[in-house]
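With one protein chain held back, the other chains of the complex are shown just where they sit.
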Amino acid sequence: MTMRLAFGFSLAAAALAALAFAPFYVGPYQVGLLIGLAGYVTLSSAWALFSGPTRYVSLATVAFFGIGAYTVAALNEILPYPLVLLAAAGVGLGIALIVGLSTLRLAGVYFVIFTFGLAELVRQLVTWYEVNVTGTLGRYIFMSFGPEEIYWQLLALMAATLFVSWCIGRSRLGLALKIIGDDEVVAAHCGIDIARTKLALFALSAVIITLVGAIQAPRWTYIEPGIVFNPTVSFLTLIMALLGGANRLWGPALGAVPLFLLFEWLSANFPDHYSIILGLLFIAIVFILPGGVLAFVERALAHSKRVTGNAERVREPGTAEARQ
Amino acid sequence: MSALLEIRDLTKRFGGLTAVNGVSFDISRGETVGLLGPNGSGKTTVLNMISGLLPASGGAIHLNGEKISGLAANRIARRGVARTFQLVRILPSLSVEDNVVAALAFGKKRLWDRAARDDALTCLERVGLQGRGSENAADLTYIDQKRLELARALAAEPSLLLLDEWLAGLNPTELRIGIDLIADLNDSGMTVFLVEHVMDAIRALCGRSVVMNAGMKIADGPTGDVLGDPGVVRAYLGDAHA
Partner (left out) sequence: MLMTALIAGLVLGGTYALVAMGLTLQYGIARIMNLAYGETMITAAFAAFILQSALGLNPIADLLLIVPGGFLLSWAIYALMMRPLVTRSRDRGALEIDSILATFGLLFVIQGVLLVIFGANYMSYSYLNVPVSILGANVAANRLLALVLALAIGVTLYLLMTRTRWGTTIRAVAVAPQSAPLVGIDVNRTARFAFALGGALAAAGGVVISMYQTFTATSGVVFTMKALIVVIMGGVGNLLGALSAGLILGMVETFVATYVDPGLTLAATYGIFLALLLWRPQGLFGKAAR
């Protein structure tokens, strides 16, 4: 077991190192792609951190993402950069706590719609504020560093997110989340403080998402609400996590990489068909891959084992949860 | 000796319906007490208020002299109340072992990792599920799911164990095993409060019984006396038989 663990960690470290050196060998366009990839892997992993085990489908991703970007836009000329990031994280945390405290008792469709409405409300308010109070719709962000630095920051955040997610998966907190996802009544009777657990995870996930927005903001140079509060970010994050499997450590990353590349290609070649493909993907996931690709593969493996008459007991498809 | 559980004037109203109406009784340490009554008499509601699943509309519940009514279910669980549910509630996406670890990790013992796994194995053995820890909980048979639910309740090492028709739906062999299991728990000093319809089990297990009808307590005493009480017979069978 520890052997496997050490092997896994070395492999992850090697992959991370390779990714970190990548900008030295590729052109600016590829660095741009890498930024997008690292961004969406982080977003979908952070999304799954909360939404995977609790099954709360959140569409507030872009609300926090945009808040991060706007904090940077508002503060980048006033504070040194590390403090700007810290401020963004702080704003994200504060809003996440307020939203979480007031909404986590909503479940199912009410939560979905609330989070969607929240993102729209934030966008409308920021737009109104910019137009009526500051008098300009957009803001400029000038930073002294280039896309490589943005990429490295995102890569570090991505690694941290995956590591945190791995730790949580093995911790008491991770078990608590699985129990809550299964049956809240049992969770409470086991002594779990449901509200606090959900709030902690929601806040953690929101802070990471806010940071992704903050780190990516300088990429745009010019931002306005329509750009950074684009609801597509929420939808993409959601569909990436679901495609890979929101209950697996590597699931969201596995969904994010191909989908990001696919949508990048689509928006370059078939911009008009973008949303049709996105829609078909949603439908395909619901009907063909309800637990994500990883669960599908596991089920297929389990099935082939059963067929070959392996005596080992296999887990029931659909309900089985992988232990990473 | 002071009572482990004191219930005073406990009341629950659902809109216009008073499901539990001013019920009071005590349970001493080490007792096994039955809660009887026809369907709809408010038994499960009483259990739900003790475990914190439902807030009481009036009255008070004290455990070990401390007020627990008004606390959230997770707080009450940590103070040593564990329960099973009328419709068995296991955690279907977890393994059998993790179902038990669930109670160990967040209860008053807060065990984790090795210690939790060892303890979970002991609990599983206690209910006859030894060697089944790695199975998927959803794949268990009905009786095994009931066993698992009991193992989870026991894992918390509760000072008060609430069983809601835990014996219902078992076949005669399973029933005998089930009764023996609860009797063992009582022998080991655990206080058990059970809602039950299986009269054989009540006679075998409960030295004392509380009977409810239409939300009120109508009898409380040694089980033999209570079951012969004309008021209780009337509540169960109607006036003609009294």
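When the chains are written out, they are named A and B in that same order, and each has its own residue count from 1.
Just so we're on the same page, a residue touches a chain if its C-beta (ideal position, glycine included) is under 8 Å from a C-beta of that chain, and two chains touch if they have at least 3 such contacts.
The structure presented is a predicted model; accordingly, all values stated were derived computationally and were not measured.
Colleague: Among the chains present in the display, which ones are touched by the chain that isn't there?
Modeller: It touches the following shown chains in the full complex: A.
Colleague: Taking the entire complex into account, which one of A:121, A:160, A:227 or A:301 touches the absent chain?
Modeller: A:121
Colleague: Would you indicate which residue among A:112, A:156, A:173 or A:257 is in contact with the undisplayed chain?
Modeller: The single option touching the absent chain is A:112.
Colleague: For the chain that got dropped from the picture, name the residues of chain A it touches.
Modeller: Where chain A meets the chain not shown: residues 55, 57, 102-103, 106-110, 112-114, 116-118, 120-121, 124-125, 127-128, 131-132, 231, 235, 242, 272-287, 290.
The rule is short, and it goes like this: only the chains that are shown with their structure count from here on.
Colleague: So, what's the distance in Å between the C-alpha centres of chain B and chain A?
Modeller: The computed centroid separation for chain A versus chain B comes out at 42 Å.
Colleague: Of all residues in chain B, which touch chain A in the complex?
Modeller: Answer in residue numbers: 51-53, 72-74, 77-78, 82-83, 85, 89-94, 98, 101-103, 105-108, 112, 134-136, 138-139, 152, 156.
Colleague: What does chain A use to touch chain B in their complex?
Modeller: Interface residues on the chain A side: 172, 175-176, 178-179, 181-183, 185-194, 313, 315-316, 319-321.
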